[in-house]
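Here's a structure for you.
For this view, one protein chain was removed and the others were kept in their places.
On to chain A.
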Amino acid sequence: MLFYSFFKTQVGQQVTVELKNDLAIQGVLESVDQFLNIKLRDIHVVDPERYPHMLSIKNCFIRGSVVRYVQLSPSTVDTALLQDAARREAQSTQQMNQAKPNVAQA
């Protein structure tokens, strides 16, 4: 759930989402859900000539499973905080597994 929480902190920021079919879409991150499905508003496609069907679209929903990269502005990301959160999540997972060894093996 770490990345879900992380992307929630990015809501309202300008991002570029690159899909696995090489389509890259820039827009304002409107919402994200637990599958990392992404909703963007006021989008424009990075290479519009190749994708004429995208011209009439202003807002879009992108299925999480087709996303390759999300490009963010470095100024909006606190990497130290993110590292710390990753450690804490790993630690709590470990503790949960120790408390329930049977579940961990299964």
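Quick note on the criterion: a residue touches a chain if its C-beta (ideal position, glycine included) is under 8 Å from a C-beta of that chain, and two chains touch if they have at least 3 such contacts; residues count from 1.
Note that contacts and distances are computed from a predicted model.
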Protein name as given in UniProt for the chain not displayed, "Cell cycle checkpoint protein RAD17 isoform X1", "Proteasome subunit beta", "U6 snRNA-associated Sm-like protein LSm1" or "NCT transcriptional regulatory complex subunit A": "U6 snRNA-associated Sm-like protein LSm1"
Residues from chain A at the interface with the omitted partner, ascending: 1, 19-23, 30-31, 33-35, 37, 39, 43, 52-63, 65-66
